[in-house]
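Other chains dropped; remaining ones untouched in position.
Note that the chains take the letters A, B and C in the order they are written out, and that residue 1 is the start of every chain.
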Amino acid sequence: MTINVDIERFKRQGFPEAVYCPGKTIQQILKITEKLYKTDAPVILTRADKNIYKNIKKKFKKAKYYPQARLIVIKEKKPASGKNYVAVVTAGTSDVPVAEECAITCETLGTKVVRIYDVGVAGVHRLFRYQKELTGADCVVVVAGMEGALPSIVGGLVSCPVIGVPTSIGYGSNFNGISALLTMLNSCSANVCCVNIDDGFGAGVIAHLIANR
Amino acid sequence: MTINVDIERFKRQGFPEAVYCPGKTIQQILKITEKLYKTDAPVILTRADKNIYKNIKKKFKKAKYYPQARLIVIKEKKPASGKNYVAVVTAGTSDVPVAEECAITCETLGTKVVRIYDVGVAGVHRLFRYQKELTGADCVVVVAGMEGALPSIVGGLVSCPVIGVPTSIGYGSNFNGISALLTMLNSCSANVCCVNIDDGFGAGVIAHLIANR
Amino acid sequence: MTINVDIERFKRQGFPEAVYCPGKTIQQILKITEKLYKTDAPVILTRADKNIYKNIKKKFKKAKYYPQARLIVIKEKKPASGKNYVAVVTAGTSDVPVAEECAITCETLGTKVVRIYDVGVAGVHRLFRYQKELTGADCVVVVAGMEGALPSIVGGLVSCPVIGVPTSIGYGSNFNGISALLTMLNSCSANVCCVNIDDGFGAGVIAHLIANR
């Protein structure tokens, strides 16, 4: 079977094609990883379980696994030397895995990250302790499940773009993240945009691109 | 046509059957109003347009019309003498009509109201100016459209029940209020409950019942 | 990893931050529980399975587990001495777990509860046997799955606020509780408000706040 990996994406766009693991066989994943490894771009595998990591590790000794973020990374970039950074914020502790997928993606691409976790709106005073870190950031990524209200609050405090990442954390009428997604799409803070539910990787790529403009 | 008005509701429950006007003919509305008028309860007509008011006014000289709230009221109660009050809060100016439907319902039933309008989350410092009014209330009703995040913030500040009223203000993926409704149902502030989209009347009844416990 | 537990919520609001267990590691749960335990508030863990309980029990000898309600409780309040009470009602036997989550939450916070279970609308005469218990309550919580019609009936009988809790019991076009949720949101009984599907904890908090006004 021919595989048409987009090996020039990093050169063309500044970020590589990631290997989205679900629905692929180990053989397909290895084959795609090999092709990407030959380029000088970082290699990122998303939604990877332990078994995939075991197989990757055999062939690629430098592969690192981040189990909470479900990421495998090979050949990450060195951190940039400048002052630019992305703030990654979560509403709750349950949102941390998606936040880590975002933060590690940024770092793998060479962008610095400040993590601000567990500062949800039910006790909004917790957020205000981090006002300095927030207003100094070049881009803020806000990861939130349940009602997903945090990006709107953060959006009202900063002068940079805010990327909302709805998570599927919640139950009942949360509908696996729809509630948080709609909240972010309808934010009355005009500097809030959003990505797909649980899409920490996409948020990381966009935040990296914004912080390095 | 026989009409089975629930004329004992006020006595039994402390609030009257309201006349929900849409889908009813003027004749039906007049007939129901007459039956309710004979009891000693306040009479409230909801979602009433000017034409209905004109017809009601002919028969019931004391009828008052609140056009923004679309309410017609006959025989309202005197304000209670105690300290109890309901705070009615809105996120934006466009949410005011629903808030007024709630506030006037409370007042018609004899409960005092403090109005705090236009303090949405995109500039959340506006809300904090009213901290005293909020923490002193016996019940807070928060009326919000778009992403509907305000009840969660308010919920984290007060020690009384918070009733969220989603409004249909917004566009696109707001879906005529679904976005705000889901936000309120999924609130991470455990003291937030909610009513139907644009249901200022229902929120007013419940707030009245809570404030008079 | 820093955890920003809202340890002052009980003091500020009269109910504590609960530990919502899904999506958290045992380590995170223990760490948060420790922080909350140091305050003088009751500690409540929701949606906790047996394995979490086993781990909690090792460190907190006084922890109690309610398996049907999936609650772990440490340091509950003594029951209040007054006459106030919350009536917790279910439509069917399958709705009992959510009702218990609500009832135990109330009791943990110090509010008395009267349980009225299995009185659904297909045989509505069963409900009327409890008229006295219902009309004497300060707040009625009605827990119902399938079509969720019971809160509307109860709403028409009492003069206190009714909190509807839709459950995910049912199949097909029940859509995991959406049917019951919409029923409660659209109740023609104006004193009915509602919370998220299966949210016994939230209903318990609000009922406690109302009964202690």
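Operating definition for what follows: contacts are C-beta pairs under 8 Å (C-beta built on N, C-alpha and C of every residue); 3 or more make two chains touch, one makes a residue touch a chain.
These numbers were taken from a predicted model, which means no experiment stands behind them.
The full homomeric assembly consists of 8 copies of the same chain, 3 of which are present in the displayed coordinates.
We take it that only the chains that are shown with their structure count from here on.
Of all chains in the assembly, those touching chain A and also chain B are C.
With every chain reduced to the mean of its CA atoms, the largest distance from chain A is reached by B.
Taking shared numbers over all numbers used, the chain A to chain C interface scores under half, which places it in the different class.
Look at where the CA atoms of chain A average out and do the same for chain B: the two points lie 42 Å apart. Mean C-alpha positions place chain B and chain C at a centre distance of 26 Å. For chain C, residues touching at least two other chains, in rising order: 6, 9, 181, 196. Those residues of chain B that touch chain A in the complex are listed here as 91-92, 120-124, 146-149, 152-153, 155-156, 170, 172-175, 178-180, 182-190.
By the touch rule above, chain C contacts chain A in their complex via residues 1-6, 8-9, 17, 20, 22-24, 28, 32, 47, 166, 168, 176-178, 181, 196-199. Note for the complex: chain A touches chain C at residues 92-97, 117-119, 122-123, 126, 169, 171-174.
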